[in-house]
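A protein chain is absent from this complex, but the other protein chains hold their places.
Moving on to chain A:
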Amino acid sequence: MNAPFPAPSPTESTVDAAPGAMLTVRIRRDGGFQAFTVARRPAQTVLDVVTEIQREQDPTLAYRFACRVGMCGSCAMMVNGRPRWTCRTRVAAVAEGDGLTLEPLRNLPVVKDLAVDMEPFFAKWTAAHGAFEPGAVPADDFAVVAPESPERRAVDAGIECINCGVCYAACDVVAWNPDYLGPAALNRAWTLVNDVRDRGQDARLAAVSGDAGCQSCHTHMSCTEHCPKALAPTFAIAGLKRATARAALKRFGAQAFRGPSGRRPS
């Protein structure tokens, strides 16, 4: 398998650097790299480093964060060439020697410095019918969903997505085919395909099919490798491939049964 990023080093250390050690941080800005030097601190995260640079050295540095605890999904960047959530990434685990290279998230337009425009990412979320569709009339009663049912388990496996865009940055198919909906949107669609209350399944399966849809995934697994929430969009996409194939076969069968007139025999 052709990994687009260097494989994670088995010798990754989370041991803090010696007191007094310094870190050289190269940040991609305005088409080049700008270098900063920051003191290494115990339990320091990559986001801590960026914040320190912005507060102490260059207030014009643009980046994005909110929760700082791995919930909001806003702090993702390329760290030494790999997409990561920076608030939960320890410098000690990813620094190469005393160096850190930070770039804006791949596959998305840069707004400024380390802040990217997430609009295309969320537009694809919508295009993949990533919102619950309740149907025209409200259900009469609560739906009973057994926690052990296969559908509920499939939903559980993918529901904790925080929309960080790490998988989207990791995916080569997104880079090659800018229309491709991408792992996060397709993973979300798969959780809804397994939601027994949803009434928009035919339209959703149609939306995730085609040259922009699940069939374009090559099972490279970069998304699954990099997702900080340890989700597996690759398997969600495989589920969509099966579900859309089944639906297409059913349509084909129904068409053959009805004949070219398009009328169902009574």
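As a working rule, a residue touches a chain if its C-beta (ideal position, glycine included) is under 8 Å from a C-beta of that chain, and two chains touch if they have at least 3 such contacts; residues count from 1.
As a convention for this text, contacts and distances are computed from a predicted model.
**Student:** Since a chain is absent, check the UniProt entry for it and pick the matching name: "Cbb3-type cytochrome oxidase, cytochrome c subunit", "ABC-type quaternary amine transporter", "Succinate dehydrogenase" or "L-cysteine S-thiosulfotransferase subunit SoxA".
**Tutor:** Of the names offered in "Cbb3-type cytochrome oxidase, cytochrome c subunit", "ABC-type quaternary amine transporter", "Succinate dehydrogenase" or "L-cysteine S-thiosulfotransferase subunit SoxA", the absent chain's UniProt record gives "Succinate dehydrogenase".
**Student:** Where the complex has a chain not shown, which of A:Phe33, A:Phe132 or A:Trp176 is the residue touching it?
**Tutor:** A:Trp176
**Student:** If you put the missing chain back, which residues of chain A would it touch?
**Tutor:** Touch set of chain A with respect to the missing chain: 173, 176-177, 209-211, 215-216, 241, 244-245, 247-249, 252.
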